[in-house]
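Quick one: structure below, then a few questions.
All protein chains but one are shown at their positions in the complex.
Up next is subunit A:
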Amino acid sequence: MFRTQYDSDISIYSPEGRLYQIEYAMQAVAQGSTALGLKSKTHAVVVTLMRSSDELSSHQRKIFKVDGHMGIAISGLTADARVLLKFMRNETLHHKFVYGSDLPTGEVVSSLAMKSQRNTQRWGRRPYGVGLLVIGYDGGKTHLYQTSPSGNCFSYYAQAIGSRSQSARTYLEKNFKEFPELGLEELVLHGVKALKESSGKETLTKLNVGIAVVGKEQKFEILKPNKVQTYLDQILQTEGEIEIENENENEKDQEAETLELKLD
């Protein structure tokens, strides 16, 4: 994408009818590391690749809990994601307080879409530079939604966003027909395999892979690193590469805990 004369403000259309600022905002999402989501009839899962800017820093968290039945994975500007997360938490908590029930995922995503759209049509505001994958379980059904800076939101069987997400998306497109009947374990395995497609040269470890699940009789839960490792082991074993990090394991766990920045 190159600079044109129609991209200096959000309120300027191009002759083709495009709003370049929104498209640039979507580019910000594409710069973030991969986040993908997939769902079956009973569970929805998000898997993310958590980058760390250098060896000294912690890995950037990309999965956040919204409520007991809902959570998000983000890609893009984390600071913007925090604002949207706060908004979603507020909406779900308010609904729970007033009506005593879980706020349906679709409703909160709609509110989010409205909120995102407002920033594309207001003086002095800019679009939120973050894409969310929202997973939830309510009304007896699993949900997976993608929201984007444009204010569009769609429901998906499976989706991947962020850098190199096309490879993950290709994997998901190949396999999504079998997802509905799968159990949780197999679903997560598919997610991790899809992530491996987009991981490029980066090795997947329990520190840079984030997994969260939600579903029937399963409250939204971000899996602990050791649980993540069990899935990674299964993937690596089937591919014949097994990395043994026993000596460094304890040290790294402690590092991970002390460097965990509280982001919300």
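The criterion applied here is as follows: a contact is a pair of C-beta atoms (placed from the backbone, for glycine too) under 8 Å apart; a residue touches a chain by one contact, two chains touch by 3 or more; residues count from 1.
Here, contacts and distances are computed from a predicted model.
**Q** Absent chain per UniProt: "Proteasome subunit beta", "DNA-directed RNA polymerases I and III subunit RPAC1", "Aldehyde dehydrogenase" or "MOCS2A"?
**A** Of "Proteasome subunit beta", "DNA-directed RNA polymerases I and III subunit RPAC1", "Aldehyde dehydrogenase" or "MOCS2A", the absent chain's UniProt record names it "Proteasome subunit beta".
**Q** For the chain that's not shown, point to the residue among A:R18, A:R51, A:K96 or A:K141 touching it.
**A** Candidates A:R18, A:R51, A:K96 or A:K141; residue touching the omitted chain: A:K96.
**Q** Could you pull out which residues of subunit A are in touch with the chain that's been left out?
**A** 65, 89, 93, 96-97, 262, 264
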